[in-house]
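Okay, structure first, notes after.
Yeah, one chain of the complex is gone here, protein chain that is, but the others are all in their spots.
Residue numbering begins at 1 within each chain, and the chains themselves are lettered A and B in the order written.
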Amino acid sequence: MARANEPFFWALFSSGGMLAALTLPALAVALWLGGPLGLFATPSHDGLAALLAHPAVRASLWLLVTLFVFHWAHRFRFTLYDGLQLYHLGPLIATICYGGAIALSGAAAWALAAG
Amino acid sequence: MSAGPPANPDYRPYQPARYQRRMPIFWWLGRLSYTKFITRELTSLGVAYAAILLVVEAAAVRRGPAAYAAFVEWLQAPWVIALHGFVLLVLLFHTVTWLDLAPKALVLRVGGRRLPDLAITVAHYLAWAAISALVFWLLVGR
Partner (left out) sequence: MSRDTVTLEVQRYRPEEEREPTWERFEVPVRKEWMVLDALNYVKEQLDGTLSFRWSCRMGVCGSCGMTVDGEPVLTCTTYLDSLPRDRPVRVGPLAAFPVVRDLVIDMSGFVAKLARVKPWILRQEEPPADGEYLQTPAQLADYKQYSMCINCLLCYAACPIVPLEPDFVGPAAIALAQRYNLDSRDQGNAERLDVLSQHDGVWACTFVGECSVVCPKDVDPAGAIQRYKVEATAEWFQSLLMPWRGKS
């Protein structure tokens, strides 16, 4: 029921949103734009592999990614409800959004798992 | 006052006939503040894209230098640079709108007086600067 669910998803949404706000612009520039635009060298494979070798780093990355996708799921769900007035498709949209987030989080876990 | 039978044939005396306007499907285009709101909400797509790309990149790193080199080469395609420039704008818009709204949810009292909104906003922006510096140091500086 609504009372049982909303605060949980809102907590994921707001923590994901805050972390995204604080980390993503810098990550985007450091990883994807700095090198191609000639601002500095793209991070090397060895450097990134050394970082990702730590289980703590991979766990943190998985947590960040999970919160980011749940932020998207909650926000996009409401954008579809209100922006396109799709309330009658409520359960379907919720399933696609949160289900998609769960799937992406699972895929991230599989990609980052030890081995 | 009108005399004689009502001109509206649906009208029944003493039964309220309220008029309720329907919300147009593109209500968010009708007012600038609504359009800005929907644009702000759509930044969540940029956040999702960044999350997915982070995982794709991490997976490429873990597969080995060759896989990562292919990823880096893809990053350098002009259309990809343009795309990521756009994504950066989206992420910046998310950051700015999120940090500007942070004081609304966070009311802190220090010694009996409420902290002004500006103080909370500035604290958030400083945190953003510090964390960005840390990210650059971790990934680029070393």
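Assume a residue touches a chain if its C-beta (ideal position, glycine included) is under 8 Å from a C-beta of that chain, and two chains touch if they have at least 3 such contacts.
Predicted model, so just to flag it, every value in this text is computed and none were measured.
Residues of chain A in touch with the missing chain: 2-3, 6-8, 10-11, 14, 78, 81-82, 85, 87. Mapped onto chain B, the footprint of the missing chain covers residues 1-2, 6-8, 10-11, 13, 16-21, 23, 27-28, 31, 33-34, 37, 41, 101, 104-107, 112, 114.
Everything below uses one rule, namely that only the chains that are shown with their structure count from here on.
Chain A and chain B have centres, each the mean of its CA atoms, that are 14 Å apart. Residue ranges on chain A touching chain B, taken from their complex, read 14, 16-18, 20-37, 40-43, 45-49, 51-52, 58, 61, 64-65, 68-69, 71-72, 75-76, 78-79, 83-85, 104, 107-108, 111-112. Those residues of chain B whose C-beta lies close enough to touch chain A in the complex are 23, 25, 28, 38, 41-42, 44-45, 47-48, 50-55, 57-59, 61-62, 64-65, 68-69, 72, 75-76, 80-81, 84-85, 87-88, 91-92, 94-95, 98-99, 102, 105, 127-128, 131-133, 135-136, 138-140, 142.
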